[in-house]
Structure formats: structure tokens, C-alpha cells
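The complex appears here minus one protein chain, its other protein chains still in place.
The first chain written gets the first letter, and so on, giving A, B and C; residue counts start at 1 in each chain.
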Amino acid sequence: MKKIVNKVEDIVIEMCEGMVKAHPEQLSFNKKYKIITRKKLNTNKVTLISGGGSGHEPAHGGFVGKGMLDAAVCGDVFASPSTIQIYNAITKTESDKGTLLIIKNYSGDCMNFDGAAEMAEDDGIMVEKVYVNDDVAVKDSLYTIGRRGVAGTVLVHKIAGAAAAKGLNLLEVKNSAEKAIENVRSIGFAFTSCTVPAKGTPTFTIGDDEMEFGVGIHGEPGIAREKILSADELSEKMLERIIADLPYETGDDVALLVNGFGSTPLQELYLLNNSVSKILENKNIKIYKTFVGNYMTAIDMSGASISLMKLDKELKEMLDYPSDTPAFKI
Amino acid sequence: MKKIVNKVEDIVIEMCEGMVKAHPEQLSFNKKYKIITRKKLNTNKVTLISGGGSGHEPAHGGFVGKGMLDAAVCGDVFASPSTIQIYNAITKTESDKGTLLIIKNYSGDCMNFDGAAEMAEDDGIMVEKVYVNDDVAVKDSLYTIGRRGVAGTVLVHKIAGAAAAKGLNLLEVKNSAEKAIENVRSIGFAFTSCTVPAKGTPTFTIGDDEMEFGVGIHGEPGIAREKILSADELSEKMLERIIADLPYETGDDVALLVNGFGSTPLQELYLLNNSVSKILENKNIKIYKTFVGNYMTAIDMSGASISLMKLDKELKEMLDYPSDTPAFKI
Amino acid sequence: MVEIESLKKWIELYGEKVTENKEHLNQLDSDIGDGDHGSNLTRGAAAVKEKVSESDYDNLSDFFKDVGMTLVSKVGGASGPLYGSAFISMAKQAKESDDLAALLEAGLDGIQKRGKAEAGEKTMVDEWIPVVAALKENKLTDEVIEDSLQKTKDMKATKGRASYLGDRSIGHIDPGAQSSAYLFKSLLEAGAVNG
Partner (left out) sequence: MVEIESLKKWIELYGEKVTENKEHLNQLDSDIGDGDHGSNLTRGAAAVKEKVSESDYDNLSDFFKDVGMTLVSKVGGASGPLYGSAFISMAKQAKESDDLAALLEAGLDGIQKRGKAEAGEKTMVDEWIPVVAALKENKLTDEVIEDSLQKTKDMKATKGRASYLGDRSIGHIDPGAQSSAYLFKSLLEAGAVNG
């Protein structure tokens, strides 16, 4: 394992401190509970909290700031933060308007965020929750835990962040977040595995001509192991699944997020964006706004995901609403 | 070679188109000469042109926009753009106040930019040039071509961009750029080689416990092959060379750029920033502003560089001056 | 019926086992999850060890409560709240009886309240259910533990991270069932059963 690291046990804390040091006017860090918060909290708006396992940088700390999150709770690498960490994040950022938790739909995250919400409610804090489940690689079923949350979460942060910044009340902000969730779909692929630092070796091995299609953001295996495809073919294949799912239709306006998984160079992400944009244009699905970069990563995995969010007038307004965070500026 | 790619020959064009499609309000692309320009050119300010080989994304196209560059000329991967490409960039962005070329100090770049400048001057266009040479890994000598330009170039773009945006004249903008160059120093290391797409295999091989110290941004070998170090040791070693060179002194204010080489995850860059910031603090070198990210990459190389720019009041003002480009927003 | 000393021994052995087998648990979790189950539990074991070494427990309930709260505070992931709930639930039960089967049944109950998993969903629950049943009949053996563990192999996961894999989850032992198997083996080794 080759990483820029001191002691493996200290990665999360040192990384969070490094992030906060890069943005000292905007961010604060609570070391005991590993919470990154806005330096100046506004108690007159709904508080937005997200988080999850670490290893998804810049998520989630990079989305804390004006117009997006108020706090990000940082678990160990790929492990949801504990109930107690989240509970502390809620109590330390309490506002007059209540708190919305934006949770990626994983068993661990759901259990810990739910548990923390219960504890905070016992303290008399108003807490609402939304669960992001945008990954169309996973079958949505009543009999399973449903889909997982992946890169589309970033766009949900943006929409909910705008709603909160505009001063809407807790239920309204929750409704906006849910509307965002209903309209966003993602799918990804990986050329290589990530290496969880505590493990020190790649989570999976893969041939030189193979990719894992439908992969998540934790190095979990995807839908299938396949031969690698050209950028155009890959885009076609990914969009097919996404578009059919909602479905997105001719004439729809969308936000497009081309997201790298950590070690994918921008060169490749821009090239992928070119392929994806061409296909959407051919289908007359109109790209209202594009985001290309490493937003929701899987440590050092090589690969990318595509997310589309269908936009109506309200969502467009929220998307355009100013945000100023380390990793997302509008 | 695993890359998101269609045909290797088309990488530069498709990547540029993908970048411009992601920022349609800001950027235009001239496909024939591979020039990314601002959509709306302002002929009342000094025109700033940079560029070089491709493979350094987001450089240089990502720095075209308000408060930074007016045009980026894109060569093939790691090959300076041709004289004719650059000449066309100059003529197509001519302003009333002349043009400054910001050149990274490589034989190829110098020859092509110089040749293009001569051609443009023959056409009666005022052209000035500056050469960025911030890499302290290379000995500066009268008998060689001197140092090469690396990540510090981004900060030079920023300073020169601010000077031009403020309406200064050609010589003043050139002076600002030169002042920036005089005050910036960088050094980098790599854990892995990059893979030039046309070659298809890594430029160098390296052991699992080794790094290349003092490496450039083209997969060129560095000062020495060494055992990998911890983040703290690495930071100490890099800063030692940088600080001794200018030298930077107790009480100095600096801008700090922690730059990834393409496949280095943000997690590691933030952790590196933490180490570097701690050391600078101990030396009482004051960090005025920090930038952490993949700014000047070497395709998919894993590793990072550190750049410091010593700041006086004037440079601080220019650094703080608003810029709004795809990859650099202040 | 059970002595607090043997239960402290139990938790100590369990901590040792997950720590020794960290890589194995991570590997099982790499196959159908995210590769951190061993790391998560090792972190938890270290935190529990530190916590319980601070006090001299004279009642079971306090002991289990500290174990449970430490797991809930320090581990995160899915296994933190699940094992945490098990011990917190056992702490409550310990106030009423010190029957081992009843205690562990309460633990299972805690896991199912938190995680909503039923038998056959390829989770740690598939290790707990047969073990609790055997304990009730005083028939807990290594074979019971090992058999139920192996049975998770052919199951298709419908809870937890492995459920994203659908059919691809079949053919692998569930990591949480494996760590629970260590838990119950430790129980036997600690002499807490029939002791």
C-alpha cells in the first residue's frame, strides 16, 4: 500500500484537520467526535447534517459551508460514524428550526443515524431524516434494504442546502430533499479496486482488461465483471440504465454529475463528459448544468459514476442558488 | 492501460470538448488549433495565454476565465503545442493592450512559444513572455536550460490574471508575473509513474516501497529513487529544500499549494496539507491562503507537490482578487 | 447461573479472537461487503478492553452495559450498533435473571430490533438463532456454531451491504456470522456454558 500517511489509525483525524486547515475561515473541527462544522453556525435556519464513513473525500466535509451542509460527521474509513458521534453533531448544531439528516441508504448509516435521531428527539430537538438511494445498479425491492446512496447525494446536499439557506422550515426543507432524491439516479463502474488503509491490500483483484460494472463507492463488487469498453460504449451502457429507470424523457432538463472515484484523472472525466453529453444531446435530454470532478470517491478507486437529476423550475432555482463550500461553489 | 478513452489519437480533442461542454457559459474551443478561450474576450485588457502539453488537467484549460487566463493552447499529451497553434492563439485573442505568454520553462515550450511570439510580432502584435521555473528539484545553472516550471505556474496565472483584470498595462502585468515567479518554489514526489496514452505502458517502473523524489510533471525521473517516507517525514524533506532555496524566513507570509499529480486522492492531499501546515507553523512561516487539490497533474501519476509563494501586500491583493474559472475560484 | 468472572473472560476471549482473525474477517467482508468488518470489531475490542479495565464490576448488568455503550460509541458501521444493541439488551435482561440462554435471547432480540433481519437473510442473525435455540436445550457445541456458520454460505443476502450483490452474494460466508461464531466459541472456551 502506497499512501501519503503517518499512522493508519490517525488517517481520519489528520485528514479532517488538513481539510479544516485549508479552509480556516469556513470550517471548524471537533476532534473528539470527528465532526466538521461551519465556523459560524446560523441558528435561524434548518440545520443540515450529513456524513458517513470516511474515504469519500471531498464528501462530506467538503460540502460544509454556505448554501449546503452545516455539519459532516466523519466515521472511520467506510464505517458509518457511531450513533454517539452523530448524536453529538445534532446537539452541537441545534437551531431554532430543527435538523435534517441526509443519510445514504446503508444498513450501518441508517442504524446509527436513526439511533442518534431518537436520542436527540428525546432531548427535545426536532429531527427529520431523508435517505438517499440513487444507485440504479442495485435492484430496488421491498424485500431488501433497497438501493444504496452514491454520488447523487451531493446534488441532494445542494438542493436541501438551498432550501435551508432560503429560510424554509424543517418540513419544507425535507420535502425539497425528498424531491431531489426522487429525481436523481446514478450508476458507476470501476477499473481498479480501492485499498482500505486498515486492510492495506486491494478489496478486489481484477484483470487488466476487466472492469466492475455497477460498482458502489466502497469497493463492493458491482452487478457484473465485464470487459472494459470504450468511453462511448460505457456512456451508452450507463445512460441506458439510468434513463430507463426514472425514466428521463425527451425534452427533460437535467443536471449532470460526472463523478470520479478518487484516482481517476480529470482528463478522463472530461473525456467521459464529452461522450455522455453527446448521447444526451442525441436523445434530446437537455443538460441544464454539468459538474465534472471527484465529488464522492471510494478512496483511491479508479472509475467513475454518472448521475442525472431531473429538474423542474423549483429544482433549477435551488441548484442555481449560491453555495460556497470547499468542494462545491456555485 | 486502463483509461476512459475512445481512440488514443482523439484524447486531447475529446477531453477539451468535454471540458468546454461542462462550462458552456465560460469557455469556447477552437478544434483546429486546440485552443480553449474565454467565451467573451475583453479587448480592453492584456491578453494572457498559457498552455503546454496536455496531460496536466485541469491545467491549463481549467484556468481560463474571469481573473485568470484568456486562452490555453493544448498540445498533444506531454508535447508542447506547435508554433502554429500558439501563433493562432495569439492572433485570435489580440487585444488593444498586448499579449503576455506564460510559459513553463521546457525546451519544447520555449522554442514553440518563442517562435510563435516572433511570428505574431511580425504581424504587429505586442507580445511579452515570462518563463516559470519553480521546481527546486532541478539545479539552476547558467550552463543548462535551468529549472522547469511545475505547479507554481498556477499561482503565476492567478497573479498575472489579477494584474490583467485590474487593467494594468502589458509591462506592468509582465512585472507582476515575474514577481510571482521570483517568489514561488515547488518540489514533488511520485509513488507511481504515469502512463502516456500513446505509449500505453508506464514511463518508469518502481518498487512497492519506493518513491521518486524531486519528480517533474511528465513522469521524468527525479533527483533520486528512495524508500517511501511517512507524510510528516516527506513534508519535512520537501519543505527543507523549498525553504532553503528562496529562502523563506520566519515571519514570512506565504500561499501554500498542495497539488496532486492526477491519481492522488483528496484524502491523502488533505493529510499531506496537515503535515505541511504543522511544520510551517513551527517555523513561524505564516500561511495566508491554502489550496489543496489536483491542479497541475501528470496524467494519472500518484504523488504530489508542494509550492510556496512568498507574499507581500501587493501579491496578497492579487491573490485575493476574484477569479472564476472551472478549476480556480476565489 | 452464570458467573460474572466467566463472562468477563468471555468478552476478553472474544476480543482476542476478532483481533487475531482481523484479516480473515476483512477478507470475508471484501468478498461481499466493504472489507472492514475485522477492522471495525478490532477497534471495538480495543475500546471495550480499555473501558472495562477501568472498573471492577460486581454486577453483570453494569458490565454488559459498558460493553454495549462502548460498541455503540466507538464502532459505527453496521456491526457497532448491532453488537452494541445486543449487549445493551443483555444488560437489561441481566437485571431480571442470570440464565445464559435468556440473556443471549435478549441479545438476539436487541439485534433484530435494531437491524430488522429475520432468519435466512444472511446476517449475524443466522448465527445467533440456532445458537440461542441450542443453548435453551443445553446443547450448544462447536458443531452447532460451525454448522450454522457454514449455512450462511448458500444464502442470498437481503439485509446489510451484501444485499446489493443479489445473487453474487451466494457462495460466501457472512462476515458478521463469522464474528458471531467467534463470540460463541469464546463463550464455550470461557466455560460460561453450563458453568
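Assorted remarks:
Here is the rule we use: a contact is a pair of C-beta atoms (placed from the backbone, for glycine too) under 8 Å apart; a residue touches a chain by one contact, two chains touch by 3 or more.
Nothing here was measured: the structure is a model prediction, and the numbers come from that model.
Of the chains on view, those touched by the hidden chain across the whole complex are B. Of the candidate positions B:Val77, B:Leu100, B:Ala117 or B:Met238, contact with the unshown chain belongs to B:Val77. Residue B:Lys199 is the one among B:Lys66, B:Lys129, B:Lys199 or B:Lys316 that touches the chain missing from this view. One of B:Gly219, B:Gly260, B:Gly303 or B:Pro326 touches the chain omitted from the figure, and that residue is B:Gly219.
Mapped onto chain B, the footprint of the missing chain covers residues 53, 75-85, 106-108, 111-112, 115, 135, 137-139, 143-145, 148, 196, 198-199, 203-204, 216, 218-221.
FYI, only the chains that are shown with their structure count from here on.
With centres set at the average Cα position, the gap from chain A to chain C is 31 Å.
Centre-to-centre spacing of chain B and chain C amounts to 54 Å, using the average Cα coordinate of each chain.
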